[in-house]
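What you see is the complex with one protein chain gone and the rest in place.
Per-chain residue numbering starts at 1, and chain names A, B and C are given in the order in which the chains are listed.
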Amino acid sequence: MTHPEDDLARLVVSCRDRHGIVAAVSGALAELGANIVSSAQHSTDPEDGMFFLRMVFHLEGLKAERARVAERLAAVAEEFGMSWRLTAARERKRTVIFVSKEDHCLFDLLWRWQRDELPMDLVAVVSNHPDHETSVTALGLPYHHIPVTRETKADAERQLLDLFAGKIDLAILARYMQILSPSFLEEIGAPIINIHHSFLPAFVGQNPYLRAYERGVKLIGATAHYATADLDEGPIIEQDVERVSHAHTPDDLTRVGRDIERVVLARAVRWHLEDRVLVHGNRTVVFLA
Amino acid sequence: MTHPEDDLARLVVSCRDRHGIVAAVSGALAELGANIVSSAQHSTDPEDGMFFLRMVFHLEGLKAERARVAERLAAVAEEFGMSWRLTAARERKRTVIFVSKEDHCLFDLLWRWQRDELPMDLVAVVSNHPDHETSVTALGLPYHHIPVTRETKADAERQLLDLFAGKIDLAILARYMQILSPSFLEEIGAPIINIHHSFLPAFVGQNPYLRAYERGVKLIGATAHYATADLDEGPIIEQDVERVSHAHTPDDLTRVGRDIERVVLARAVRWHLEDRVLVHGNRTVVFLA
Amino acid sequence: MTHPEDDLARLVVSCRDRHGIVAAVSGALAELGANIVSSAQHSTDPEDGMFFLRMVFHLEGLKAERARVAERLAAVAEEFGMSWRLTAARERKRTVIFVSKEDHCLFDLLWRWQRDELPMDLVAVVSNHPDHETSVTALGLPYHHIPVTRETKADAERQLLDLFAGKIDLAILARYMQILSPSFLEEIGAPIINIHHSFLPAFVGQNPYLRAYERGVKLIGATAHYATADLDEGPIIEQDVERVSHAHTPDDLTRVGRDIERVVLARAVRWHLEDRVLVHGNRTVVFLA
Partner (left out) sequence: MTHPEDDLARLVVSCRDRHGIVAAVSGALAELGANIVSSAQHSTDPEDGMFFLRMVFHLEGLKAERARVAERLAAVAEEFGMSWRLTAARERKRTVIFVSKEDHCLFDLLWRWQRDELPMDLVAVVSNHPDHETSVTALGLPYHHIPVTRETKADAERQLLDLFAGKIDLAILARYMQILSPSFLEEIGAPIINIHHSFLPAFVGQNPYLRAYERGVKLIGATAHYATADLDEGPIIEQDVERVSHAHTPDDLTRVGRDIERVVLARAVRWHLEDRVLVHGNRTVVFLA
């Protein structure tokens, strides 16, 4: 007997909005004998805007039926000019975590991964520092210590590409304090989620907590976004904030901020792993239900 | 030429979950020539749980087509054993506001109604106090001053029923400090939204801010819910909280709480007016997108 | 018999931090027979940083004793090189509200003023539009309609200065969409609180909600700050945010934002009126307890 999750699939669709899309997709799934478990959609404008759809459906014997399902959906997609992606819930995304010295996001992600809060296949941890090697390898995970200096940066990226290009589905920058080159972002062949320690677009760049202190803001925040060639400008997945006061020093802001960063990053990663996040230009559609 | 909103309709459906519901409904709408503008759904359990659906669709010439649409949907509903409701976006719900002395929710609702934030047809304001008569009638609204004492309560409810039973779609208790009898709730023939000045189920009943002070809570809240025969026990539509400290007196809590109450009530009312709230037992499904 | 509030005073102090300040101030007040009702302090650095203090004290027969109190405090201030300010709680700040078309902050402030949530002596409402005249004058308040165009701006500011320079203690820009000139800010002779409809420093300048939409942020905010010659760069008094999603249009953001703006502005104004806000460079110290 198969576990029910074996028969769950996620369909993610985007296309120009027009009449009859939902009827066509849900009709196709009904014909295939699938039961829609959840469905969410968004249109930027019903008159010729962009349309986004995420459906989770259950189909007895999904594995064996997969080719037939894909064929049927391809026909619908052709008709409507859809971009689409079909994932089996059981297929976990191969993920690598990048980290520098600050380890609060790293250990938070590792804890959630161990407790199965993050349905991913964790492949390795990469760092430009040796600090976390013992803790990471104790969990049975490979730890790649790849130092980066101005001179060795190109080499370091080459090593990373040799290790991971084309072999992973997701990279998480869990406070990795190196800027990745545009060519790396292109060649790695997988989306990258970064956590920035400010409420973007405020305090783009270096030392956001110090600058937040100097500006005298009354809330500080963190932002999880897809990394793009423009630093801190990629599509935002999730943000949150916490109240602070004049009594908080820059060190206090850093401490309070750590708690925001790890929760914001974990949410964004989970949503990505569950195929809830669709990118539209520089914005995201996040289907939470 | 008709305004686009004239051609917008909202369909709200609930039934036992089974295969093919979305395909059937969206198929019927496609056949009718309707374009689905937004759609949200929820299932408590795909295996024989309850299924809830809200669709907003656009249909050229909706008014003239309405009977045909209803007939077609009735056939689908019959097949799946659905409860359903079809509303034209243009048809505003006839609403009456009940208030006692505290007027922050009243004036907040009136301001939003004037600025068209709340798409309702405001019929009257009712109060057991005369205080707000001048302000309300200045807006061209009837003001019914119906005092209530222990002795006159039955009479007062009778007067209210004479005025409104069967003639309204919604009643809002905007800090109306009288308990309505079960028979009134039944005979009024319309849903009633109440704002309770605590984070329910904490501090059911009288003087919640004083009791919050005495318990020493660090956040206070407000809850908008449908009124039922069990006081403060009806289905919750919306809640929110604000941080407080030991330095807040009961009067401070009351002041801070007013700001929460009016926002929470306004959200709940708007969602109800837009047919976003579906009741399931003592819980609500609120479709925000 | 005098009302207890007649005998309440607020002392606000700032100076370079050094040993013995609190002992000296509280000692002087004790000698004068005053009872300290509340006290809050902040030091940016006990070693030669800046020190800020706010004390509320009760002194029987304050009015008659005021000169004697001021003399005694002046002696302490001299010794420690203090800037200081003494206010009787009974003396309400003369305040004028500036507004353009959007009236949510205006009516919120007026409601709070009527219900005595804002202890101010409201002198007038000023607008570059005639729209709110009837509502404002109905409350017995003068309404000055002073239109502003590029050509008439200097004239308009002159009129405003003639009306208010030296005659008010506070001006509130409650969504006044005109930029005031540096010379106006100087000549008006009173602090000015502005509400900006973004979470500063994000979205400085025009159309923040549209830009928030385009950037795809997941929270929107509002900021109350003192107006300075640098647009949207003045010391921040209060900020707050609300969660939004991809489903919010720019109009939705504007609607959600209105609720944040009015609460944030009202808090900042109340804190200012109660002498809780001390400016330090481009930051504020806000004593909430």
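Note that a residue touches a chain if its C-beta (ideal position, glycine included) is under 8 Å from a C-beta of that chain, and two chains touch if they have at least 3 such contacts.
These figures come from a predicted structure and were not determined experimentally.
Q: In the whole complex, not just what's shown, which of B:Asp7, B:Asp103, B:Glu238 or B:Glu261 touches the removed chain?
A: Candidates B:Asp7, B:Asp103, B:Glu238 or B:Glu261; residue touching the omitted chain: B:Glu238.
Q: Which listed residue, A:Glu91, A:Glu117 or A:Asp230, touches the chain dropped from view?
A: Only one of A:Glu91, A:Glu117 or A:Asp230 touches the chain omitted from view, namely A:Glu117.
Q: Determine which one of B:Leu141, B:Ala202 or B:Val256 touches the chain that has been left out.
A: Of the candidates B:Leu141, B:Ala202 or B:Val256, B:Ala202 is in touch with the missing chain.
Q: Can you say which of C:His42, C:Arg112 or C:His225 touches the chain missing from this structure?
A: In the complete complex, the chain left out is touched by residue C:His42.
Q: Residue-wise, where is chain C in contact with the chain that is not depicted?
A: Residues of chain C in touch with the missing chain: 18-24, 26-27, 29-30, 33-43, 46, 58, 243, 289.
Q: State which residues belonging to chain B touch the missing partner chain.
A: 42, 199-203, 214-219, 221, 235-241, 245-247, 280, 282-286, 288
Q: Can you list where chain A touches the absent chain?
A: Residues touching the hidden chain, for chain A, are 104, 107, 111, 115, 117, 245, 247, 255, 259, 263, 266, 288-289.
As a working rule, only the chains that are shown with their structure count from here on.
Q: When the centre of a chain is set as the mean of its C-alpha atoms, what distance in Å lies between chain B and chain C?
A: 37
Q: How many angstrom lie between the CA centroids of chain A and chain C, rounded to a whole number?
A: Averaging C-alpha atoms per chain gives centres 42 Å apart.
Q: Which residues belonging to chain B are in contact with no fewer than two other chains?
A: Each of 289 in chain B touches at least two other chains.
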